[in-house]
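Below you'll find the structure I mean.
Only a part of the assembly is drawn; its chains keep their places, and the rest are absent.
Labels run A, B, C and D following the written order; every chain starts at residue 1.
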Amino acid sequence: MSIDTAPKQSWWNRIAHPGQFVAWTRPLLWPLTALTAVLFVVGLWFAFFASPEDYQMGDTVRIMYVHVPNAWLSQFVYGIMAVSALGTLVWRHPLADVSMKAAAPLGALFTALALFTGALWGRPTWGTFWEWDGRMTSTLVLLFIYLGIVALWRAFDDQLRAARIIAVFTLVGAINIPIIKFSVDWWSTLHQPASVFRADGPRMPGSILTPLMVMFVAFTLLFLTLHLKAMHTEIKRRRVVTLQRKAAQGASS
Amino acid sequence: MNAFAAMLGRELRLALRGGGDVLTLVLFFVIVGAIVPFAVGPDKALLERIAPGIVWIAAFLAMLLGLDRLFRPDYEDGTLTLLRHADLPLSAAIAAKVIAHWLVSAVPLILASPVLTVLLAMEGDAFWRTVLSLLLGTPALAAFGAIGAAVTVSIRRGGLIAPILIAPLSIPVLIFGVGAITATQSSAALLFLAALSLMAAALAPFAAALAISSAED
Amino acid sequence: MIDLGPHAVFIIWAYLGVALGVAGLIGWTLIDARNTAKKLAALEASRSAK
Amino acid sequence: MTDRQVFPPLALRAEGLACGRGGMALSRDLTFSVEPGQCMLLRGPNGTGKTTLLLTLAGIVSPLEGSFALQGSDDDSPMLHYCGHRNAVKPRLSVRENLEFWRSMNGPTGIAADAALAEVGLGKLRDLDAGYLSAGQTRRLALARLLVSLRPLWLLDEPTAALDAAGHELVSKLIDRHLGVGGLAIAATHDPITLPGPGRLHTLLLGAEA
């Protein structure tokens, strides 16, 4: 039995050291922000002025340009969290903790927006805000998982310790999400007549695909920018906590 | 193996001496089932239709209820700290705890399920399918529950978070469990349930041990 | 602005909701960043003052 | 002087160890070694990190810097008993059941449970519900755990807490005997502990700059 804390030096350790990380990623923030903003302007212009209405859905197809990117992000962000969780558990890297924590509220919001836009889309097309359809339902469950993770982060007061524990839960969730998706599909197809409208992607004409793609990239960049910023903040927050405790301790001795 | 048996024995003893905790869970299960007719009104056809769902929800909630007792008392009196230095690996000790948890919280429910089937006007055939589906599905609930309890044990006021972590994870169990009672493809659902339970039971001790050993004292 | 057809309300609400959500997120991220940076600066100042 | 060597010759060495809570160091740059047959006392005012150091050595809190190792052990089986502020005694199980449980969990390599209970003065209470024990009796039960499974390293956090005068002697006797068979002990305490024989006890003072 022996425990050693000597840090292992490598290029990766150097650039991924939290302080270093903030230093070399900070210059990226502004370009990213600018790019995101430009893409949003272009995307919105396409969405409202340069794309036709769908022959079937009419103008409501324009909801797609915000719905689909958010729906995609809801899954992508969980992927980021799961990879970060692996980083926390396997390499015990502080940066992975930070990334995991910063991503959770973002993912929750994108998921909530996917649900919101989906519900608003459902009303004109299906005549109801909510339908217990497989995809919608599994997105709802995903939102619950996100909110659970956010609640967990808030409940721990020692964030270092929290990271490893939450990583375990995130990974368990990652294993379970495909199962949930599958079971929900099985469930709603079993109980429900196949009345659900299905929009198959490939059928889309280019005039719809272009704005979709632009918005898609714009939202993804938005996430990356916010994630980076939130990670910086989180790194600073940890430093604040350490300093505060030091102050309390320094005062006591 | 001896240590495993000791752990199992201790858990069972504590539960059975625990001033009727087991009885309480069963009563809770029955009461949730019995309250539903009050809430939805005494319409027989309706009741029979939603009966499988209610049995499973009652079982799920009853198992949630006992969950806070799985690790918290041991965490608070220092037992979990000591278990890290026991000869028995922590994951094995947790496996014993999960098995005991299933024995004292799920098995009594299964035994009590006839009461619910009567209250909810289910017919004989559905009753047997209910028992079978509970038998195959509750291990998964216990396993997911253990993961949730382990993740939240070191939060000082964390007892409330466990249920919301567990509920989304348990949805497949509910869906297949209910499916196994009602559907015509009952056997497919049963198979899935069994697979889920196996997978969850295999995963849970390790995940829970990982979570617990990353909790500082 | 183009004509959004009979379901304009839903489209407008969808975009408005997303805009609000995203704006809120951005705002919250920035405010959080600002507050944390301020706290950090104050603490570091008080440390070097000692 | 070790009269009967039970354990392999182990030694606990720490080099430049810094321990703390929540990323904040409480004690820094600790270098010490504990040899077989030796006991190290941790002393220091309240809140100076005695408990934290013990938890670090037990592998529960991770050290901030430096390293420590139990040298001479070849296998990976658990080598230490930790006896903390909390007693890990379960109400609803009898005193003996409590002890038997830990004997099975930690390996029945020490003396029998009944003998251990007699040793710590709980022989008569063995069938009582452990939840009814008084503070000192509970502490004695926690100490009995050290006897039913043999482990070379004892980490004791205020072992004499809540004990009466006889209890203080008991703790000294138990440590003495443990050292006698080649064991190691580290004890954090505010009470005086004395052992017969020279050179077996040394003190690490935490927190005080004096």
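Quick note on the criterion: contacts are C-beta pairs under 8 Å (C-beta built on N, C-alpha and C of every residue); 3 or more make two chains touch, one makes a residue touch a chain.
Because the structure is a prediction, the values reported are computed rather than measured.
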item: Complete complex composition as a label formula, though a single copy of each is shown; value: A x1, B x2, C x1, D x2
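FYI, only the chains that are shown with their structure count from here on.
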item: Rounded Å distance between chain C and chain D, as computed from the means of their C-alpha atoms; value: 53
item: Chain B and chain D, separation of their C-alpha mean positions in angstrom; value: 38
item: Interchain centroid distance [CA atoms averaged], chain A/chain B, Å; value: 31
item: Set of chain B residues in contact with two or more other chains; value: 216
item: Shared interface positions of chain D, touching two or more other chains; value: 59
item: Sites on chain D touched by chain B in the complex; value: 55, 58-61, 77-78, 80-82, 84-90, 92-93, 97, 100-102, 104-107, 149
item: Interface residues, chain C side, partner chain A - complex; value: 1-8, 10-11, 13-15, 17-18, 21-22, 24-26, 29-30, 32-33, 36-37, 39-40, 43-44, 46-47
item: Residues of chain A that touch chain B when the two form their complex; value: 89, 141, 144-145, 147-148, 151-152, 155-156, 158, 161, 164-166, 168-169, 171-173, 175-176, 179-180, 182-184, 186-187, 190
